[in-house]
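The complex appears here without one of its protein chains, the remainder shown in place.
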Amino acid sequence: MDIFIGLEIHIELNTRSKLFCSCPIPPYRLSLKQPNSYICPICTGHPGSLPSPNKAALELALKLALAVKASIAPTLTFSRKNYFYPDMPKNYQISQHHSLLGEEGCFTFRTNHQELTVKIKDVHLEEDTAKLVYPEGRLKGAKTVYVDFNRSGIPLLEVVTHPFRSTPLEGRKFLEEFQKAIRFLGISEAHMEEGAMRVDVNVSLPDEKGNPGRKVEIKNLNSFRFMEKALTYEAHRQNKLLSEGKIIVQETRGYLEKEGITVSQRRKEDASDYRYFPDPDIPRFTLKPSYIEEIRGKLTPLPQTLKNDLMKEGLREDQAEILTQEPGIYAFFQKVREETGDLIESSSWIINEVLSVAKDSRTFTDLYITPRELGSLIMKVKTGEVTRNLAREALKKCLSEKIELVDILNKEKMPFLSEQELQVIIHKVLKSEEKTVLEYLGGKEKSFNYLLGQVMKQSSGKAQPAEISRLLKKELTLLK
Amino acid sequence: MLTVRDIVKGIKERKFSPLEILDDYWARVEKLEDKIKAFISLKPYEELKKEALNLEKNPDGRLVGVPIAFKDNINVRGLRTTCASRVLENYKPPFDATVVELLKKEGALILGKTNMDEFAFGSSTENSAYQTTRNPYDLTRVPGGSSGGSAAAVASGTTPLAFGSDTGGSIRQPSAFCGVVGFKPTYGRVSRYGLVAFASSLDQIGPIAKNVEDIWLALSVIGGRDENDPTTSSCPPVNYPGKNLKPLVIGYCPDLLEEGVDAGIKDTFNKAISIFKGLDVTVKEVHLPHIKYGLSIYYILASSEASSNLARFDGLRYGERGKGENYAEMVENTRGRGLGKEVKRRILLGTFALSSGYYDAYYLKALKVRALIREDFRLAFGEVDLILMPTTPTLPFKIGAKAEDPLQMYKADLFTIPVNLAGLPAVSLPLSLNNGLPVGVQLIGRHFEEEQILSAALMLERERGDFPPPVIVDRIKNVIIQS
Partner (left out) sequence: MKNLRNLLKLASLKVSEEEEKILEKEVFMVIKYFDQLREIDDTSFINPDSLNFHPQELILREDREMPFTNRDDIIKNFPEIEGDYLKSPPITSE
């Protein structure tokens, strides 16, 4: 079913220190184990502390803004968003409001064999809040909430899309493709399950003119699957309401993962008034064209572009898709391709051999083979120095048992069988397969292949198929 | 009394030891503090003694052995920072302000923290939640504010050097009331890191001392670019000893003196003009057409920023936590009880000016007019090197006299506020006594031209001669405590 989907995506940027202080960014697991350990007066809002904006955070944010072709603001300015909440150490969030880093861009990707373009409303920088922990669960009547400031002040990039018309599946696909782009740009790992990418979704049905109707916001969807499910549920719920002649209430709803439904969250008593104003602690930073060009020069192509390029060069869409799934896979593929100069072979070895064995296929980080080694293996197969079968098995052994490829090849690689040795095998086969030999001699051509296969098996890859075929034919002619 | 320069020189030449200096000032603290009530907290004597003995072994600093005091909104690790508010009654900051670090490095000895108007909101130090500081020249009068504790401490001689913060006059106005020299540096000259923010775009830390030379020395220590405060500038430091830059032309605005200015203030102001004329400095009229809006703009902008800056005092992470069944209730109670009346007033004003529907007409408009005031000064400084103004429109007033009328109280900063709005440096120098009460004049200079101001202030100071110290009289017992 077609609905209107608008997303607000928050991405934790890959910097070493926080947005406004020099606290290290806590590694996710350590952060959970050691609450309030990566903190300082700035990210806990102590009186007298001041924000000092991080250069790298701006660079990463600009990268994304440029990658989605947004128009860049003439200056970087921060504004304060004022409201009281226990996860906000200053009771205001330093964000952008009066001038956003990037405005009006777009993001194009392929889904279901066609292109879909989502318009980006804006891209802006802000600080993350502290983490609230609910020891008794998020229940009504809970007596306490714990606050952990490890997350407080991590640079966040907020990306807001215009509502786009699509199915829930396409909506999910957009977010998946967007995550991929973020990883290729080196901006963030964007793990949803670790909260490094968080998403709020606005859902509305088309009205009679085809414009977005009244929207409902669904908060905190922490996986792609839940996002798609919540969208599907919400579309049905709204459709049902409309068909019953009821109206849709503009509100915020939460998604219950177990039940697979959305429920109305308590609305704020009065409309919030955030009293935005330019942060007087931070002077403006002019985004000079030369600076922007410098950052643009550091941009790497988006995976969506790389995929299209590979398709144009002759790969199937599914192959191109796999190779551009992860920056690690693509980089590996590129190097293998450089070694071999062979697109098709490089792609098929990686897709069919490496990915089927490599456990950590997602990032390709601790593969037990270098692209150079795989490249030279492929070259050996191409020149006939190693048979395809032997190469395959050696690669499998190398990846799964973590043994150097060179060692396997040296051990396994004996000289090719001599013609005499091969003749011995052929004689043995012709004897044991007498019945098939007779069938062949009787005119059943297909039986030749079976015999060929038997000889190959017994010579365990140490002979060239063409050579076997030649000798086998010779021997069979002798029997005629 | 020894100047800061004398103290440093004497210690370096081993004429006396840091401990002797400390004991001298400590004796004055013990004799006078319960009359003046300048300090909110004092470091224990034993600790100070240890520090003084250490300094004796290591007398390298440019301020070695100089006792100093900080307004209680400047963080010193190990001492409380209360901002004279109940909401921070037992708050101990986890870090030193940048100025504190710089001064410690030069061997200064921190005596304690001085009284102020709560969160620096006020012009009399009466808005302190803890105590009322007295004017050493008349204990029934206010010392001015909000850095009233620092000014009163220097005036009464319990410390030779103190530091305050100036958002709309909070160093210069109490300095004028207490007969001492107070300097508000160019915005961006001194790091605000560790100063509890009142209005971030206006606040500046500055020194208070008995003479211009000591101010000059202090400024040369505390200025400079600080990575922790992105609003600090990397322009060249104030040098000490610096160049003597005699001003060629000094400007003044005659229209400013027309209304609501005491006769005694006008007399002193005219005396300053004739001193400069006598020294062959050209004196000419300048016009600053928009500064009549200064008060409104200031109270809109400063309150707006303050309403946001003070939102963090919610009882959650530090300070005194109020009761409440839930977060919102706890915060409302913490703030309702922990913050004083003037603080609430300003927070509400600022909340109003920023709220939806009013932002354009109040906050944004004030920002625009602020730019006009800055432009007024820029044009004027095309014609003159310095601008001379009174520091205050009135003499020090009686304790309680203006407590009930916020607008009258706000007008005490009429001449100091425009300087903050334009981010300029300015000094207040005591020039005469009127009915036994000190009167100051203010010299305003171009951005980052502190040395020009200091040179002119030295000229005035030389012509004036020694300024009569306060005769501290206990009216209840009717005895002279110190002269």
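For reference, chains read A and B in written order, and residue numbers begin at 1 within each chain.
We adopt the following convention: a residue touches a chain if its C-beta (ideal position, glycine included) is under 8 Å from a C-beta of that chain, and two chains touch if they have at least 3 such contacts.
The shown structure was predicted, so the numbers you read here are calculated from the model rather than taken from an experiment.
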| item | value |
| --- | --- |
| Visible chains in contact with the missing one | A, B |
| Contact with the hidden chain (one of B:G65, B:P160, B:G194 or B:P230) | B:P230 |
| Option from B:G206, B:G223 or B:G423 whose C-beta touches the chain left out | B:G423 |
| Touching residue (missing chain; options A:G213, A:P280, A:P303 or A:P327) | A:P280 |
| Touch criterion as defined above, residue of B:M1, B:A27, B:L248 or B:A371 at the omitted chain | B:A371 |
| Absent-chain interface as seen on chain A, which is shown | 15-17, 21-25, 34-41, 44, 46, 52-58, 76-77, 84-86, 98, 132-133, 135, 140-149, 266, 270, 273, 275, 278, 280, 282-286 |
| Positions on chain B where the hidden chain makes contact | 77, 91-95, 187-188, 201, 227, 230-231, 233-234, 290, 293, 295-297, 299-300, 307, 311, 314-321, 324-333, 335-336, 339, 341, 344-345, 347-349, 351-353, 355, 357-358, 362, 364-372, 406-407, 410, 423, 447 |
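To be clear about the criterion, only the chains that are shown with their structure count from here on.
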| item | value |
| --- | --- |
| Euclidean distance of C-alpha centroids - chain A vs chain B, Å | 56 |
| Residue numbers on chain B that touch chain A, as the complex places them | 73-75, 81, 83, 88, 91, 93-95, 97, 192-197, 199-201, 227-231, 304-305, 307-308, 311-314, 316-318, 327-328, 331, 351, 354-356, 359, 363 |
| Contact footprint of chain B on chain A as seen in their complex | 41, 44-53, 80, 82, 84-86, 89-92, 145, 147, 273, 275-277, 279-283 |
